[in-house]
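Heads up, one of the protein chains got dropped from this complex, but the rest are sitting where they should.
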Amino acid sequence: MSRIAFIGLGVMGSPMAGHLVTAGHEVTGFDLGEEAMARLRAAGGASAAGVAEAVKGAEIVITMLPADPQVEAVLPEILDHAEPGALYIDFSTITPQTSQKLAREGAARGLRVLDAPVSGGEKGAVEAVLSIMVGGSQEDFEAATPVFEAVGKTFKLVGPAGAGQYVKAANQLVVGGTYALVAEAVVLMEAAGVDASAGLDVLAGGLAASRILDIKRESMLARDFRPGFRIDLHHKDMGIILDAARGAEVAIPMGALVAQLIAAARAQGHGGLDHSALLKVTESLSGRDS
Amino acid sequence: MSRIAFIGLGVMGSPMAGHLVTAGHEVTGFDLGEEAMARLRAAGGASAAGVAEAVKGAEIVITMLPADPQVEAVLPEILDHAEPGALYIDFSTITPQTSQKLAREGAARGLRVLDAPVSGGEKGAVEAVLSIMVGGSQEDFEAATPVFEAVGKTFKLVGPAGAGQYVKAANQLVVGGTYALVAEAVVLMEAAGVDASAGLDVLAGGLAASRILDIKRESMLARDFRPGFRIDLHHKDMGIILDAARGAEVAIPMGALVAQLIAAARAQGHGGLDHSALLKVTESLSGRDS
Amino acid sequence: MSRIAFIGLGVMGSPMAGHLVTAGHEVTGFDLGEEAMARLRAAGGASAAGVAEAVKGAEIVITMLPADPQVEAVLPEILDHAEPGALYIDFSTITPQTSQKLAREGAARGLRVLDAPVSGGEKGAVEAVLSIMVGGSQEDFEAATPVFEAVGKTFKLVGPAGAGQYVKAANQLVVGGTYALVAEAVVLMEAAGVDASAGLDVLAGGLAASRILDIKRESMLARDFRPGFRIDLHHKDMGIILDAARGAEVAIPMGALVAQLIAAARAQGHGGLDHSALLKVTESLSGRDS
Partner (left out) sequence: MSRIAFIGLGVMGSPMAGHLVTAGHEVTGFDLGEEAMARLRAAGGASAAGVAEAVKGAEIVITMLPADPQVEAVLPEILDHAEPGALYIDFSTITPQTSQKLAREGAARGLRVLDAPVSGGEKGAVEAVLSIMVGGSQEDFEAATPVFEAVGKTFKLVGPAGAGQYVKAANQLVVGGTYALVAEAVVLMEAAGVDASAGLDVLAGGLAASRILDIKRESMLARDFRPGFRIDLHHKDMGIILDAARGAEVAIPMGALVAQLIAAARAQGHGGLDHSALLKVTESLSGRDS
């Protein structure tokens, strides 16, 4: 069992830190919210007065933060106070470029860094069934396995530093794009007077089948857009995808169009809805606002 | 058992007509290719000297033709020679607009018309496991059930005349778009030095999962583009989708972009490859031709 | 001076036929609307009871019709009744494919066919300052010069049969696309709190300058969308452009996106407004409906 510092005890980080306590680790957390830290103490962990205090003496340092700026903000303190040789796992979804910077600057201080963005959402975090995409070395990946086992169901080393973020980006690109395609299929069928429910059943039974069609087609047809994963978050992720494509020097016209449709969903005021609410943009384009 | 006229004995029509013979129907076929007709005779059917002779006296008239012009070309003879009260099932993938014209003009001559495009390809036709999307009336759909059972596995009434074509269009839109999204995911990961095979495994295990990822990701990574369903055919289908959207007065920006990527695949000389070869266009855009 | 048959005396055709009368030609018109024919008689022309009567004995046959179906509808009568050796000028904006069919079938009957779509709109027709893009042979182009001089200001032979339509398609693609770009520029600046009028002045003074910025930026900023050239017509033209691209086996992703934005304008109910009303779609995408 390890001494673990856990920075960022939000919707995702809080249950994850709890699972690590349950698994027998000695977890010291830090978050700007006092309530979040109280929750961790109640669960059997400890809390610290700041990042520096949390990471001091830890064998494993974990961050689970909203976006690049928050990760960049805590990095200097981690670099200054973490023990040389410590394993630093960043579960945040950020740009591959920032993950690579973490790895580079961490290595300069003797830290072993993994980027490990997750998918599965709040539900996956609570149920400890997250999917984890890991970038870094095989050796560090193996060292992190007890952590991954405590919070996730599947986890995979997909390449060197930043690779986890690239795979997360690719995942969000395909997810956002699939919603946009299903939305166009729905609007086309409904506008044509087709029984869209029967139509989607046919799609779900053939080569057009997808997890999204399986679990979301009924709620989409019912215009039930309670989140789930919010448009605002997917909008943030599309920004990462475009930065990732820029970094990798590739052109992704489909991804770019999806990014604009999601930006439109947000601009139209649907940022707090589930990402399946992309359907509302497709409807609005055809003057069929629901 | 019924007397059936079967017009169009190509790659799809030939095995379908054969299954109808096997099911005990009295099938008279017509095709411009003499070989195709010989095959039907060998299978126990009969052949006719032309459309008029084939449809005369038939209880059920079937067409399975490549595109709108071929269907429009045989329509006058069907209208002139089919028995009033006969059921006319068009299995061709054509525009909803043409299917609606068939229904309208057929009804004026006392024919009961169904549009019934299929998915599943040559393999589905040979194994009699096609998916069939049907537009027309409930009564005619029921009357056609023995035919659908002989050639397909699933079949569904999805709305009035043309509805089958709209659902087929929606299906091809989602299929083409999913290939384009997966292609961008692959190119992004490969360009970034990620283990794309591991990456796609992760995608296939989460919300990005799809039938296409399941059955095509290995061949795509191996650049094995043997058809399967050819780019040329998907290009034809994208034309139908755009006409369908125009007819239904909806805007489908994703579909329009996919149509251009497939047009590019064809223009780049990949028309004879499997539609997963859309990957070659995505690669070319990033200067990564394989 | 020539004996001219003029089929199609609508908003464009009526003033064009009048100019030909003024230029001294003997013009016999036909239109389904009796009023249109009365107008031509009042202007000094004659009217006919049908296409056949109009074209009989004419040295020059002209059509100016709304779209492909109308041109295809009158073609058989023209082919049957026009004099061998007559010059047939089609001013309609239709697909290059249909223009090439006209040329082919006309040649088989000894007609000399030119496709000659125009730009400049009703105003250009009334003032006889149309721009004319001509496809056909040099010899026929020269023979048609007196006609072009009577109705247009600039006219140019741009290639063989169909070439006029391709150039018209290219023109409408650039025009529609420029509106879409200017619309995004306007929405971006307005949303950012920029003085969009000053901003567009800067754009109009540099490499972003265009005829559209010159003559439309004030009306766009004022949301004055009185036509001008209506969205409905540009929507029809975008259909021609996509068919033209399909025929030429090229991919035009920009054109395809513009086509969907214009389709959206129409679906949102703006079909009767000027094509600059594309701005309303761009606004709606950003939740900034005006």
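By letter and in written order, the chains are A, B and C; residue numbering begins at 1 in each of them.
Here, contacts are C-beta pairs under 8 Å (C-beta built on N, C-alpha and C of every residue); 3 or more make two chains touch, one makes a residue touch a chain.
Owing to the predicted nature of the structure, the values given are computational and were not obtained by experimental measurement.
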Exercise for review: Out of C:L181, C:M220, C:M238 or C:A263, point to the residue that touches the absent chain in the complete complex.
Suggested key: C:L181
Point to revise | Of C:G18, C:G106, C:G136 or C:G162, the one touching the omitted chain in the full complex | key: C:G162
Check your understanding: Which one, C:A49, C:A108 or C:A192, makes contact with the chain that was left out?
Key -> C:A192
Review point. Where the complex has a chain not shown, which of C:P15, C:G29 or C:G255 is the residue touching it?
Key: C:G255
Practice item. Can you list, in ascending order, the subunit A residues touching the missing chain? Key: 239, 242, 245-246, 249-253, 256-257, 259-261, 263-264, 266-267
Exercise for review: Name every residue on subunit C in touch with the hidden partner chain.
Suggested key: 96, 119-120, 131, 133, 135, 154, 156-160, 162-163, 166-167, 169-171, 173-175, 177-178, 180-182, 184-185, 187-189, 191-195, 198-199, 201-203, 205-212, 244-245, 247-255, 257-258, 261, 282, 285-286, 288
Study note, to complete from the structure: Missing-chain contacts on subunit B, rising order, are 253, 257, 260, 264, 267-269, 281, 284-288
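Everything below uses one rule, namely that only the chains that are shown with their structure count from here on.
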Check your understanding: From the centre of subunit A, which chain's CA centre is farthest?
Key -> C
Exercise for review: Express in whole angstrom the distance between the two chain centres, defined as the mean CA positions of subunit A and subunit C.
Suggested key: 51
Point to revise | Centroid distance [mean C-alpha coordinates] between subunit B and subunit A, Å | key: 38
Study note, to complete from the structure: In subunit B, the residues touching two or more other chains are 245, 249-253, 257, 261
